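A single protein chain has been omitted from the complex, and every remaining protein chain is retained in its original position.
On to chain A.
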């Protein structure tokens, strides 16, 4: 089975972010970057299914600047067989990324196209379904677990109050969320091996995403409120505040 996993380099969750002078981007200096946590679920799922099948190939693809090679090396260290960096200048998002990916993927042979459900930088949750649409293949998003049999994928996707069981014809796209695939750590052996695995770099042009960021701003800081009191005796006072001051009860 051949899987393609699309991954993204994102600022670490703990990073303090500063808006750049153009008010439209974030300053990268001093920020630690990681493989998007949702993409780790996708890489892990691809590896697990390859291992279960006993054969196959896992290709990691990323759209981004030269520094995204580092993120692809992480996927290779986890166990992906090869990687492709579609090198763009500047930040590309949404439809623009999906177009670059679809252009690359349409010439490839694959059974499964995997994504993280969303990237933790733009929080958009769109590139997976968009790429599937551009490729004309079925897709399911927010998948926690799936099985493969007879050319079909049976996927469990999270919905409000439960989950849906979706059956998809292959090739298909899945966007992964936390569920059955606990990402493995890259072993030292894996990290060493990753250095020798093929990582192809290609120049790509990201066009218009159809939307533009006009301005970034910091949300108004939540002010620390007040400690109403200690222990159970403070409960009536708290509920009075919720009812009379906050008016939420």
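The criterion applied here is as follows: a residue touches a chain if its C-beta (ideal position, glycine included) is under 8 Å from a C-beta of that chain, and two chains touch if they have at least 3 such contacts; residues count from 1.
The criterion applied here is as follows: contacts and distances are computed from a predicted model.
Comparing "Dihydroorotase", "Iron chelate uptake ABC transporter family permease subunit", "Electron transfer flavoprotein subunit alpha" or "Cytochrome c oxidase subunit 1" against the UniProt entry of the hidden chain yields the protein name "Electron transfer flavoprotein subunit alpha".
Which of A:28, A:120 or A:193 touches the hidden chain is settled by the complete complex: it is A:120.
In the complete complex, the residue from A:84, A:140, A:186 or A:204 that touches the missing chain is A:140.
For chain A, the list of residues touching the undisplayed chain reads 11, 13-14, 17, 19, 26, 37-38, 94-95, 98, 120-134, 137-142, 144, 154, 157-169, 172, 177-179, 208-219, 222, 224-232, 234-236, 238-239, 241-243, 246, 248-249.
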